[in-house]
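To start, the structure under review is shown below, and the notes come after it.
Complex shown without one protein chain; remaining protein chains in place.
Right after this comes chain A.
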Amino acid sequence: MKSLGSIRRSFAPWGDPASKPFISVKNVTKKFGEFTAVDDLSLDIYTREFFALLGASGCGKSTLLRMLAGFEQPTSGEIILDGQNLAGIPPYRRPVNMMFQSYALFPHMTVENNIAFGLKQDGMPKSDIAERVQQMLKLVKLEKFAKRKPHQLSGGQRQRVALARSLAKRPKVLLLDEPLGALDKKLREETQFELMDLQQELGLTFVVVTHDQEEAMTMADRIAVMSHGKVIQVATPAEIYEAPNSRFVADFIGDVNLFDGTITAMDEGFARLESVGGIPIRMVSTEKLSNGTSAAVAIRPEKIRVSRQPPAHAPTNAGEGEIWDIGYLGDMTIFHVRLKSGQVVKASSLNAVRAVEDPLGYDQQVWISFAEDAGVVLKD
C-alpha cells in the first residue's frame, strides 16, 4: 500500500498546465449592501484536492464557501463546477454538500436518521439507505451510537455525525466550514489527520474554511490566504511559509522578523539591502529590484541563530544586541533579542540537548545572525 505521503508528494495538478480545474471561481464579487465581502476573486481548485481558505474573521472566506454551497449568489462573476455554471442553481440541486460550523444536526432525529436525511430526499431505496448509513457509521466509528439523539453525544461525536451526514450523498465536493473549530486542542489534532485520511480514501475534493493556520498547514494541499475579500496568495503550505509573496502573508502565517530597508545593489540573484536597524543584509532574491526600492526581508525565528561570538560573515547578516526576553517552551526556546537600534528580533532554537552547561541568560550580550538564503525579500 502506498503511504499517504507518497501520494501527496506526487499530487500537484495546479503545476500541470494540461490539468483542468474542477472548481473555477471567476472574478466573483459579493456585496452585502455597501459592504464588499468578496472582491473580484478568482481561484481554481482541482479534483481530489484538499483546499483551504485561510483568513481572519470577516475576510470573506465563509461567504465564498456559502456561494459554493448556493446559500449566497455572487453579485457578479461566475462559479464553474465540473464544467457546469452554478449561477441560479439552488443549494438542493448542487452536487456539493456542506459540513456546518455549528454541525446543524437535526435535534429531533437520531444519528441514523440524520445521516439518512439526504439519501431519503434523493428517493434512494430503503435497503440501500440502510446499507449506506451503516457504511457511514463505520467510516466515522459511530456504529454504537446509531440510535442516539445529537444531544446525547459529545462534541467530537457530533462532529463525526455531521461529517458522515455530509458525506453520505457522496458529493463531488465537500465544503467544510471551520470543521474543527468547536473541538478541544487534542481532539482537533487527531481529527485533522483523520480528515486527511478520509479525503484520500474517498478521493473527494475538500474545500475547508478555517482561521487556524496550523490546521490549514497540516491538512491542505494548497492554501488560499485571504484578506478583505481578496486572495493574497495561493500556494502549498511550504511555499506559503517559506516563500510568502507579501508582508501580509509573511506576517499572517507563523512568526516572522521583518527587516525594513532599501535595496542598495543586486548581484547574481542576491539582493543587498541596508536595513533601518543598521544591519547590512545579503539575501537571495529571484526578482530583480532596482536600487533605492524600499523592501523588507522576512526571516522566520527558527532561521535566526543566537551566539555569544560574532559569526564569520559579520557584519553582513548579523547584529549585536542583548537578550531581552526568554520563553522556554520545552521543545524549543524563544529568545527576544534587542538590537542596538532598538529593534527586537525573535529567534527560536531547538532544545536538542537536555542539559546545556552554560545556557544563555537575560541581559547577555549576543549576536544574531542568519544565512543568505534564510529569508525572502518582499517589495512593499
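One rule holds for everything that comes next: a residue touches a chain if its C-beta (ideal position, glycine included) is under 8 Å from a C-beta of that chain, and two chains touch if they have at least 3 such contacts; residues count from 1.
The rule is short, and it goes like this: contacts and distances are computed from a predicted model.
When the listed names "ABC transporter substrate-binding protein", "ExbD/TolR family protein", "Putrescine transport system permease protein" or "Sugar phosphate isomerase" are checked against UniProt, the chain not shown comes out as "Putrescine transport system permease protein".
Contact with the chain not shown here comes from a single listed residue; of A:G60, A:G118, A:G261 or A:G319, that residue is A:G118. Touching the missing chain, out of A:I80, A:A104, A:M266 or A:L360, is residue A:A104. In the complete assembly, the contact with the undisplayed chain comes from A:K149, out of A:K149, A:H228 or A:R282. Checked against the full complex, the one of A:R132, A:R165, A:R188 or A:R300 touching the unshown chain is A:R165. The chain not shown here touches chain A at positions 69-71, 90-92, 97-98, 100-102, 104-108, 117-118, 121-122, 149, 151, 165-166, 169.
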